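Yeah, one chain of the complex is gone here, protein chain that is, but the others are all in their spots.
Now for chain A:
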């Protein structure tokens, strides 16, 4: 009798054992299940866009550092990592730079997963080409943005022997996929970016919900890319492809000068805003928080420089937007482009004004310069800002004028440092060592790849 009891007990024990050991996650799922349905792939696509919002990317650091490593922003806060950027003395273990690299590649992996799974999915309700176009365009943006900081040459972009970044085009599914890949050349990376952008331009819709990619957005990004690559003719053609749709509108489609701040204070000012990253209080960024002082609920990490203020001509409506004057609810020396400490400011990724400036520069610098065309584009931007027509007539003067115009028009939007690189003018912001034109590849990346991924020279 008693032995039976023990036996019973033992049986109970063994049968419950497997159940105890079979525990399932509740908040995550198996990748094989995740992206096997239309809903899954569409959610994966949203996940790629979400990557853009990261604080280390367009949530903050990507565009802040482009102005802070230059002359538009000063460091008024306390983060040593920001001080390194402001001092132009970056160390390879700067955690913000490391995370920026990692976040972009994380987003690339998200895109690679969606691209792979979308191709295999056969669901009549699934817009396969649209999904692929978005995923590939987002991947192209990441690679372009990686090159902008970590690639190219000390003297600019698309020069001989320019440095690229590792080119990963397949999803990392298991550990062997994570084997380090050496850096491709700058040219190889451009080839893939262009393939992706061309596919995107061919397959993206003409219009989409705010915050989603459109054909115009992809075209505009490619225009920017070709400007960096100094492919002037193509940059002009691409920007014209977008601009021409709005040429008949007042101001060539640009927001009125009097409403200039509405680009940011109201959101999604179409058609000037071509692609705008959408934020909400429950899906927020830290832009205004980093600018604003403590009394306004911010951390006062960054401020507009006096030099940025001085770059404005008298009467420029953009001055109080780019370098604020203290007023009720507005701290001094900040920007109106970021004003919501709760974090629901949108981040404009590309807008029509930039395309006019791209075209102005391309027209001025192409093999057979179009001085009048360049002046017309530049004047459109200047007139909107309340300024008179440009006095520049030579190519050199026009290029200088566009450079200054870009600084003022696109301040706080993450362009200044890259423009200085393009014009090979890093010395303008006090950099004496040419190697500091490229950001260091994260030390973590070099070490964890066993030096397969090489550091930029000089670091």
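Going forward, a residue touches a chain if its C-beta (ideal position, glycine included) is under 8 Å from a C-beta of that chain, and two chains touch if they have at least 3 such contacts; residues count from 1.
Keep in mind that, in the parts below, contacts and distances are computed from a predicted model.
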Quiz item: Of the options "nitrile hydratase", "Branched-chain amino acid ABC transporter", "TonB-linked SusC/RagA family outer membrane protein" or "Response regulator", which is the UniProt protein name for the chain that has been left out of view?
Solution: "TonB-linked SusC/RagA family outer membrane protein"
Self-check item: Contacting the left-out chain in the complete assembly, out of A:51, A:151 or A:253
Solution: A:51
Quiz item: In the complete assembly, which of A:55, A:81 or A:98 touches the absent chain?
Solution: A:98
Practice problem: Return the single residue from A:217, A:263, A:319 or A:341 that touches the missing chain. | Solution: A:341
Exercise. Could you please point out the chain A residues that touch the chain left off the display?
Key: 1-2, 4-6, 8-10, 12-13, 16-17, 19-23, 25-31, 34-35, 40, 43-53, 74-78, 80, 83, 86-87, 89, 91-93, 98, 101-102, 105-106, 108-110, 112-113, 165-166, 168, 171-175, 177-181, 209-212, 278, 280-284, 288-289, 292-301, 303, 306, 333, 341-342, 432-433, 442-445, 447-450, 452-453, 459
